[in-house]
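Step one of this worksheet: look at the structure below.
The chains shown are only part of the set, and none of them has been moved.
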Amino acid sequence: MAKTNPGRFFEDYTIGETIHHAVPRTVSGGERALYHALYPARHALYSSDEFARNCGLSASPLDDIAAFHVVFGKTVPDISLNALANLGYAEGRWLKPVWPGDTIRSTSEVIGVKQNSNGKSGVVWVRTRGMNQHDDVVLEYVRWAMVRKRDVDAPAPETVIPDLAKVVASKDLVVPEGLDFTDYDFTLAGEPHRWGDYEVCEVIDHVDGVTVEEAEHMMATRLWQNTAKVHFDATLREDGQRLIYGGHVISMARTLSFNGLANAQIVAGLNGGTHANPCYSGDTIKVWSEVLDKAETAAPGVGALRLRLVATKGGEPFTLKGDDGKYLPHVMLDLDYWALMPM
Amino acid sequence: MAKTNPGRFFEDYTIGETIHHAVPRTVSGGERALYHALYPARHALYSSDEFARNCGLSASPLDDIAAFHVVFGKTVPDISLNALANLGYAEGRWLKPVWPGDTIRSTSEVIGVKQNSNGKSGVVWVRTRGMNQHDDVVLEYVRWAMVRKRDVDAPAPETVIPDLAKVVASKDLVVPEGLDFTDYDFTLAGEPHRWGDYEVCEVIDHVDGVTVEEAEHMMATRLWQNTAKVHFDATLREDGQRLIYGGHVISMARTLSFNGLANAQIVAGLNGGTHANPCYSGDTIKVWSEVLDKAETAAPGVGALRLRLVATKGGEPFTLKGDDGKYLPHVMLDLDYWALMPM
C-alpha cells in the first residue's frame, strides 16, 4: 500500500518549490473529435483547418479550454487529491496554440500558503505552466485550493499570500503568431456580430440548455487524465452522487456561449473563476454572458473582449448573487475571461 | 439577446435562395473511431485502409452516413431550428468519398415552399450540398420539413412544390473513382453473399438489437454539430424525455444491417426516408431490410442494390403499416437507399 500515491497534504507544500507533474500527453485529431462529441463545440477556428488557415494559422489548434484541461489534469494528483475546495483562478494566459501531434506536460510552482484558523487545512496557491515538446510554455495560470493537513499538529508555515492581478491586462494578452482576422468569414463562422457590435455591460442569454449525464462527464474527465476519485466513484457519498469536474461545466458553458458569441473564437486570458455550486448528473446547464471590457490588440483585425460567463442549473438568467453577496444556489460557474474576435 | 440565432421561420425562405451554412469541419481518424464506438459499424471498407486499397481506393473514407451527418448537422441552425417535423428525403447522392483531413461545409438551396392551410406553418424544400476543401460536391440531397411561421399574419408565398424523383435512377449513381470489386475479399468482409445472391422482394431480419442511451445519442448528435435543443435539454418536455436525432436511428439501423448485408459496403443513393415514430433513450432498436431493386454499374465487379431499411422498437419484423396505411407505432425509420456491393 506504500506504493500508491496518497497525494500531498497542506504541510507538503513549500514556497518556491516547483512540482513536475507526471504523464505527458500527445494530442491528436482524436482529442478534437471527442471534444466535439462531449460538448456542443462550434467555434470555426477549432473545427476547420481551412478556416484556421484563412485566419493566418497553419491548421486548427486544439480548443483552448481543451488545452487547459490537458494541463490542469496533470496537476490533480499533486495538487487537488486532498483538496476540500478549488477556490479560484487568476493570471491565466494562453501563450501558444496546442497543435495535433504536440506533447504537453505541466509544472506547478508553489507561490502561496496560508493555514486556516481551524488548523486542519490551509490554502495553497500554485502557478501552473503547460509546456509543449519544444519547452515552449503554451499556457500558464494561478489557482488556489483548500487542502487538508495530514497531521493537524504540523506547525503552520509562514503565511505567504501572492499579489495577484484582478484582471490580466489586455496588453499582456498573447495573440497566436500569424493570426489575422482581416479576411474573416463571418458567414462560415455562424454570426455577423463583430467586436464593434458588443458593448460593455451588454448581457447575452445563450438560450440553449444541455442535461448532463454520468457517462459524459466521466469520459471528459478521464480524457484529461484527471483522477480525482469524487468524479468517478458513486460509493464515496451517501447520496450516491458523483461530483462533476468543474472543468466539464467550463467547457459546456464556453461551447454553449457560441449562440451569441460565435466570433469570440479564441480564449486568450483567464482573469478569474468560481465554481459557485456543484454540478451533478441530471442538471440542465444554461449559460449567460456579460461584456465586462473591450480592448484592441496589435494583430490585424483582432480585438479582445472581456467576458463574464455564467453557467446555471435553471433559474433566471442574469441573476448571480443574493442580497447577502453569496452566489444564488442555481449558479454553478462564474468565469471571467478574455476572448479574441474580429474587429 | 438580439445576438442569439432565433433560427429561420417559414416566411424567411425564398425560392432560389442559397443558404451558406456555418461551421466548416475537418474530419480525422477521431471521427472514424467515434463512429465505431457509437455504432456497431463493421463494413470493412470503412474499417480498414488495407481493405479499401484492395478495392481500388487510396484509403478508408469516412463512413457515408457519417459524411451525411456532417453535411446535415450544419443545416440545422438554418433549416430545422423551428421545424415541427422533418418530413422526407429525396434525390440523395454521394458524389465523392470524404477522406480523413477533408474539410466539409454545406449549402442549401430553397426549391419549394407551401404554406399549410392552418396558416401557422408551412413546408420548405431544400436541396443541400456538402462540399470539400476543393469545392467538390461530396453529397447532395433534398429534404423537406414543416417549419413554424414567426408571424401568422405574414402573407403566404406562392406555392412551389418541386418535382422530385421517387427513386434515384441507378444510372445516376456515382461510384467512387477507382472502385474495383474484382479482387474483393469476402472472408475479410465477413459474409459470402454477393450481389447475385440477393433477390428483389427478399427480406432480411438483422437479428441484433441495441438499447440506446442518453449519453450516446447526445455525443453522436454533438459530433455532427447538430444543435437542435430537443436532443439535449430534458427540461423542454413535460415527460423529461429528450427526442433522439433521427440520424442516430439511421446510423444504428445501417450498422445493425451488417449482419446479412455485410457486403453492401457503400451507400450511394438516398431515395427517400421517413422518421415514422420518435426514438427515446431506453428503446431497443432492431432492424430489417427488404431488397427493392437491383442494378448493374459500369465499375468492375460493382453492383447496386436498392434496399428498404426499417428500424423498429420491438414488434414483429417485416411489419410496417397498419390497415389504415399509417406506420405502426413500433416503426421508427423507413429508409430507401442504394448500396454498392460486389457482384
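Per-chain residue numbering starts at 1, and chain names A and B are given in the order in which the chains are listed.
Keep in mind that, in the parts below, a residue touches a chain if its C-beta (ideal position, glycine included) is under 8 Å from a C-beta of that chain, and two chains touch if they have at least 3 such contacts.
The structure presented is a predicted model; accordingly, all values stated were derived computationally and were not measured.
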Quiz item: Whole complex: how many copies, 2 being shown?
Solution: 3
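Operating definition for what follows: only the chains that are shown with their structure count from here on.
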Self-check item: Cα-centroid distance, subunit A relative to subunit B, in whole angstrom
Solution: 36
Quiz item: Mind pulling up the subunit B residues that touch subunit A in the complex?
Solution: 1, 3-5, 20, 22-31, 33-34, 77, 100-101, 103, 105, 133, 213-216, 218-220, 222-223, 225, 227, 229, 232-236, 242
Practice problem: Over in the complex, which subunit A residues touch subunit B? Could you list them? | Solution: 28-34, 36-42, 44, 47-51, 60, 100, 187-191, 193, 197, 204-211, 213-216, 259-262, 282, 284, 314
